[in-house]
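All protein chains but one are shown at their positions in the complex.
So, chain A:
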Amino acid sequence: MSMELDVFVGNTTVLDQDVYQLWLDGHTVSDAVRIRMEAGALQECEANAEVLHSDTTDQFRTFQMCERLLQSPSKVANQLLFQIPPHRQTMLIERYYEFDSVFAREVLGKKLSKGTKKDLDDISSKTGIALKSCRRQFDNFKRVFKVVEELKGPLVENIQRHFLLSDVLARDYAAIVFFANSRFEAGKRKLQYLSFQDFAFCAGQLISYWTVGAVDNMMEDLDVDLEKDFLHDLKDLKVLVNDKDMLDQHKSLVCAQLRGKIKVFSEMEANFKNLSRALVNIASKLTHTKDFRDLFIDLVEKLIEPCRSDKWTIGDLRLFLKHYSSSVHMLEAFRHQVIWDRYMSVIKSCILKMYHD
């Protein structure tokens, strides 16, 4: 004896947000029922386990039916199959595209191809996120990437327009797309301490100031590609370390500003040339794909680690970077102020974001 068939269809689609979350998290029906029982669902409406099981199965089926639509969110609003009030549509889409930052961190910088999908099993066991949920999140990344890859115009807006996501979520997706597109190295052990949010912030900075779209938002290409001319111009910054006079002058200017203001003054003074060389070298090598991909690892190895070993505080670092970049304006022989500012403002905020344990 068994229930052969059990369906409930509302004229307005009935959606339970809590159950939706359980479904998104990749639980099986019986897991979900158990979780709901533990959460006290049986107290509501004099329900019993059977009722809960029926409800959960039904909701899961509904979500599964909606899933096809959610994969192209623009269809949700003008499809006829499910009558869902607009605010619920927004909720469904937003939640469907939300992801675990732990998961995103794992995928960051990897190629969003099928090969990586096999790694999902590993990620799942490493992060404790159900494989089903990993699949969904990964497929979402891939789908968004595929769609915006071929679009012109500003990345964040494109994502928002095509996937109807909130601004915050769209920015996170932009970061993922940016990383996947530029293939930044993010998996190295030295970078493990950095969270997804750290990278997302840096990606946001890069997108806002260094990309094609940052200067001209009607470009032909994907605006997540960095502006070639800018990268080329960065080579000119070499003069700052190659010209001995200029380097000395720069150092004395910075020291003058910082004397007595930071605790690690002597370390700074001793290390100034190394630090400056590191920053300028990173800039000048960005035209090479390999070096470009290593941007974050370089920042960590050449700047963050030395500072950390000298026990710089974040305040020290902030002051140093501020004066390091502004002092350049006083170097009369230096002609690349605009490029310098564009470079330093991004690097500065990235370093500061990344400077933690």
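We adopt the following convention: a contact is a pair of C-beta atoms (placed from the backbone, for glycine too) under 8 Å apart; a residue touches a chain by one contact, two chains touch by 3 or more; residues count from 1.
Here is the rule we go by: contacts and distances are computed from a predicted model.
Peer 1: The chain dropped from view, which UniProt name applies: "ALA-interacting subunit", "C2 domain-containing protein 5", "beta-aspartyl-peptidase" or "Distal membrane-arm assembly complex protein 2"?
Peer 2: Spelling it out: the chain absent from the display is recorded in UniProt as "C2 domain-containing protein 5".
Peer 1: Among A:R34, A:R88, A:K132 or A:H162, single out the residue that touches the unshown chain.
Peer 2: A:R88
Peer 1: Touching the left-out chain: which of A:E44, A:D122, A:D229 or A:E305?
Peer 2: A:E44
Peer 1: Which one touches the absent chain: A:M65, A:L131, A:A270 or A:I314?
Peer 2: For the chain that is not drawn, the touching residue is A:M65.
Peer 1: Which of A:E4, A:E38, A:E150 or A:D357 sits in contact with the chain that's absent?
Peer 2: Per the contact definition at the top, the residue touching the missing chain is A:E4.
Peer 1: Name every residue on chain A in touch with the hidden partner chain.
Peer 2: Within chain A, the residues that touch the unshown chain are 1-14, 44-48, 50-52, 54-55, 57-58, 61-62, 64-65, 75, 77-83, 85-88.
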